[in-house]
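Apart from one protein chain that is not included, each protein chain of the complex appears where it belongs.
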Amino acid sequence: MQAVMTKEDLTEFLERVFPQVRDDFVIESIDGVNTVMRLKVAERHLRPGGTVSGPSMFGLADVSAYVATLARIGKEALTVTTGCSMDFMRKPEAGKDLIAHATLLKLGRTLSVTSILIYSEGSDAPVARANMTYSIPPK
Amino acid sequence: MQAVMTKEDLTEFLERVFPQVRDDFVIESIDGVNTVMRLKVAERHLRPGGTVSGPSMFGLADVSAYVATLARIGKEALTVTTGCSMDFMRKPEAGKDLIAHATLLKLGRTLSVTSILIYSEGSDAPVARANMTYSIPPK
Amino acid sequence: MQAVMTKEDLTEFLERVFPQVRDDFVIESIDGVNTVMRLKVAERHLRPGGTVSGPSMFGLADVSAYVATLARIGKEALTVTTGCSMDFMRKPEAGKDLIAHATLLKLGRTLSVTSILIYSEGSDAPVARANMTYSIPPK
Partner (left out) sequence: MQAVMTKEDLTEFLERVFPQVRDDFVIESIDGVNTVMRLKVAERHLRPGGTVSGPSMFGLADVSAYVATLARIGKEALTVTTGCSMDFMRKPEAGKDLIAHATLLKLGRTLSVTSILIYSEGSDAPVARANMTYSIPPK
């Protein structure tokens, strides 16, 4: 249950393979089970009324599960999302970053399953929950 | 975030409204947020090979979310499941009860959202995860 | 996109590997993509008020996806459900069987994905929708 990549390794890897999201996400912490990611909320993530868009929250959940999986299996850029479900429960607070707490529930030979809670920074009532399944390519 | 029903109230209520499941489920503990439920695994819950059937695990997740919701809103027998998703992650251990740990993530005016992890008793690797949405009837 | 098992083969196989459900389900029709299954609704499937229980509807969706997958890959009893989601949309009609219409959306090397709509017999407004993911064991 030990991470095989450091936060610095993963940050560098993410920026290289997903250059288009480098300004959006920050890995706050990882270990082999729990990952904390930040979405630096900017104008382009918002919907009218100042709320964060659904696709932006989906993206945060997705990248959190990706990082949680890679932290254990190492650099497998081909790992792909195969399934997810989300519940949108509260309106994110205007002007706050979103913080995702991801827990890797299973790392199998061909699939990983991660559970994610998303919070407005500083609040303890989750704005969304998600679960993400990643397919892991055979060695 | 306080329960409005005791474990004894809820147990008596469940047995009255769902007599057909009284031999299956035991409420281990409740508070206003967390609920622990036991499925007393018997022959009728099994599939070939001794594993617990999918419908039995679904039923455990569903009743856990129902109890977690009722603990906060009181006896509303008409509260109904509107949505769920589950991931089946490991084979339950033969001859062990299943224990569900349910967390009420949201209690809104018309919907509740509960997240559930299911374990074989004595193990700390979850066999399944679920989320359940209940519709709450207007007062 | 051709079935490799007939309805009779699959019926005989299901009864052998899942003897506990032989009185519940009937395969109405299969081809390589679409499967129609009937749940013969009986007292044991009901909740108070005469509605069919959630676990019974889950079971119907699950076995429909299993049959839809086996129709294409042949007898692989070890194929297991890895994920699902369901929406419960209407109350089933009392005294009617439930009919599931399952469509195999993907048959990959390691996963199948099936979409299911469940109807009270004779009605054209679905009572539930589901999607089921099965893991296919390596040859």
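Some notes on this structure:
Going in written order, the chains are labelled A, B and C, and every chain counts its residues from 1.
Note that a contact is a pair of C-beta atoms (placed from the backbone, for glycine too) under 8 Å apart; a residue touches a chain by one contact, two chains touch by 3 or more.
Remember, it's a predicted structure, so these values are computed and weren't measured experimentally.
The missing chain, though absent from the display, is touched by one residue of A:M5, A:V36 or A:M86; that residue is A:M86. Mapped onto chain C, the footprint of the missing chain covers residues 85, 87, 89-90, 105-106, 108, 113, 115, 117, 125-126, 129, 131, 133.
What chain A contributes to its contact with the hidden chain is residues 17-18, 20, 44, 47-48, 53-56, 58-59, 62, 77, 80-89. Although one chain is not drawn, its touching partners on chain B can still be listed: residues 82-83, 85, 110-111, 133, 135.
Keep this in mind: only the chains that are shown with their structure count from here on.
The chain with its Cα centre farthest from the Cα centre of chain B is A. Central chain (C-alpha centroid nearest the global protein C-alpha centroid): B.
Chain geometry summary: the mean Cα position of chain A and that of chain B are 28 Å apart. Between chain B and chain C the centroid-to-centroid distance comes to 23 Å (mean Cα coordinates, whole Å).
Note on chain placement: the centre of chain A and the centre of chain C lie 33 Å apart, centres being C-alpha means.
Multi-chain contact residues of chain A, defined as those touching 2 or more other chains: 85, 133.
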